[in-house]
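Input: a single structure, listed below in structure tokens.
Just one protein chain is left out here, and the rest sit where they should.
We just call them A and B in the order they show up, numbering each chain from 1.
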Amino acid sequence: MEMMRKERIDRGLKVRTEGLYAISSYREILYLMGPRLLLIVGVLALPFIFELAPYWKRVINIMFVYALLALSFDFLANYVGLVCLGGAFLTGVGGYFSAIYNVYLSFPTYLAIPCATITGAAFCTLCLIPCLPLRGVYFAIVTLMYPLLFTRIIEALDILGGTNGITGVDGFANQYVEHYIIILVVIGFLFAMRRFVNQDIGLVLRGVKDNDQSVRASGIDVTRMKILAVFVASLIGCFGGAYMAHLYMWAGISLFALDFSIIPIASVVIGGGGTLVGALIGSFILVPLSEILRAFGTFRIVIYCIILTGFIVFKSEGLMIFMQRKYHQFERWVKV
Amino acid sequence: MSEEPILSVKGISKSFGGLKALMDVSFDVQRGEVFGIIGPNGSGKTTIINCITGFISTLAGQVYFKGKEITGWKPHKIADAGIARTFQIMRPYYSLPAYKNLIIPLWSPRARKTGGWRGGGKHGDRDTVAVDILEEIGFERDSRVPYKLSSTLPTGYQKRLELARCMALRPEIIFCDEVFSGLSMSEIAGMLPLIEKMRDEGITLIMVEHRLRELFRVATRVMALNFGEKITEGEPSFVIEDKRVREAYLGTEEV
Partner (left out) sequence: MHIIIYGIINSITLSLISLGFTLVYSISRVPNFAHGALYILSGYLVWLFINKFAGFPYPFAIIAAIGLTAVVGALIYRFILIRIRGMEISEIIATYAIGLAILEGLRWGGLRGGTFTLPTFMAGSVNLFDVSVDYQRLIIVGVGILTFVSLYVFTRYTKIGLALRGIAQDERAAMMLGINSDMTAIVSLAIGSALSGFAAVLLLPLGNIVVETGYNVLIFAIAVCVIGGLGSWGGTIVASFVIGFAQILTEAFISTHYQMVVALLAIIVTLLVKPSGIFGKQKELEERV
């Protein structure tokens, strides 16, 4: 009997697109640019596609917020080695800060959001600094606990509006602003992060994940690098929270909801960790799914958790990596 | 060589729970020499490196670098001051190609301060300098070796990559932790010129080694440890004749 083995080879088109030859013909350019253009155009066109289903337009906005959180998680977990189990902490802080700026300090929306993003990120980073010099477990524990703790503290001390939250937050000028602010920011962060992780400083961060002792032996303060990474990830998350506060015109405890911690993790795992785009793809799948399952109440969370556990236990590579493989390589059976 | 030693280690002791790994170890290293540290397994060779370079806290003792005390400093601070080290258990940055491994040390504050090796530390095209460095130490550019993923490199290349990582910082001292171990004769033949090159550039080398023949080819002075204590120190030919050193490696004759 003949023994066969599966062989995976880069496609000819892929090999030809490495180096200078990438711009030698339209076919090559399309091969490289195609997926990116598809993503950008598709994402930009979404609000128009859903003109027919207004309910879903609200969902799209939230979907992009989750995409931001997933991006933040993917960056921290797969490029720096810090697993953040509390994305809700970032949204909660961002949202409340923006509401505070807007309602208590009378900042207009387009000023409140950037201020909330930056100061919120600074606050989150400060809160997380104590656990950065320590083993990764502590970061996971602390990030997991912060949203739960802050929820209870706000509730118990009845500050910042207590269980009612901060009302009277300004909204956006019109619907299109609502959509395109978040969409453009998501695309912006996606390409910015892709650039960032390939810069020299991004490589240092990736080195921290692979072998932090080696990075130390090269004379680099690893804790300082982690602080930088957490700050960048917090910027992304806090923007999402600030955006939401103005989307709902309200900032409440629900900004610290578990959904914002769990769904990004599940999105990254399903979409393909370490690819940044995978985080987006994962959210594009999970969030609409979540809406469809809304009738089931909190049972949705049960489903996500089961899916998440399944992926983690069986170490699936995720959709994006699978798709990338299919796109760049072809398989065939070869005689041994 | 009547000047102050570049590295002065006084009375280092370290215990792991009940195990006394190092007991009152002291030695001096002069600038520019190749100082060997030998001893059987478990004698504390790697521990002394970890203690001096700040990766492990010491129970007692002081370390002086160029006259200044560096005991208790954090590892990155010691590396920044000019003491680099290799790791016995090598873990290159697996997710990165070989030449990108060098970007990290070339980006460090020290490389930026001193210019790094071949000027790679200065802001500019670190990628090109990294590939040049690798070519200089024997990574064949034509076979695209520098561009391979570091996890796919054979041991000999990985060891040289470790040394390159240290050299990129333009350090004054490099601790080499068993750089000859696990290498074939031809790989060692590729390694020795690199060691000699570093020595010729004026870098002080402190080499912990198990392969004595190769070590004695380059070492100027050697110190022997056994069970955490220093048993002797001096020229290689002198140390190898010392009865205590032989007993440490081969055991005593007990009737």
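The criterion applied here is as follows: a contact is a pair of C-beta atoms (placed from the backbone, for glycine too) under 8 Å apart; a residue touches a chain by one contact, two chains touch by 3 or more.
Note that the coordinates shown come from a computational prediction; the quantities given were computed from them, not determined experimentally.
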item	value
Residue touching the undisplayed chain, where the options are A:4, A:41, A:105 or A:145	A:145
Missing-chain contacts mapped onto subunit A	83, 85, 130-131, 133-138, 140-142, 144-145, 148-149, 152-153, 156-158, 213, 258, 262, 265, 296-299, 301-302, 304-306, 308-309, 312-314
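Methods note: only the chains that are shown with their structure count from here on.
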item	value
Interchain centroid distance [CA atoms averaged], subunit A/subunit B, Å	41
Complex contact set, residues of subunit A against subunit B	200-201, 203-204, 206-207, 209-211, 213-222
Sites on subunit B touched by subunit A in the complex	53, 55, 74-77, 79-80, 84-85, 87, 91-96, 100, 103-111, 126, 165-166, 168-169
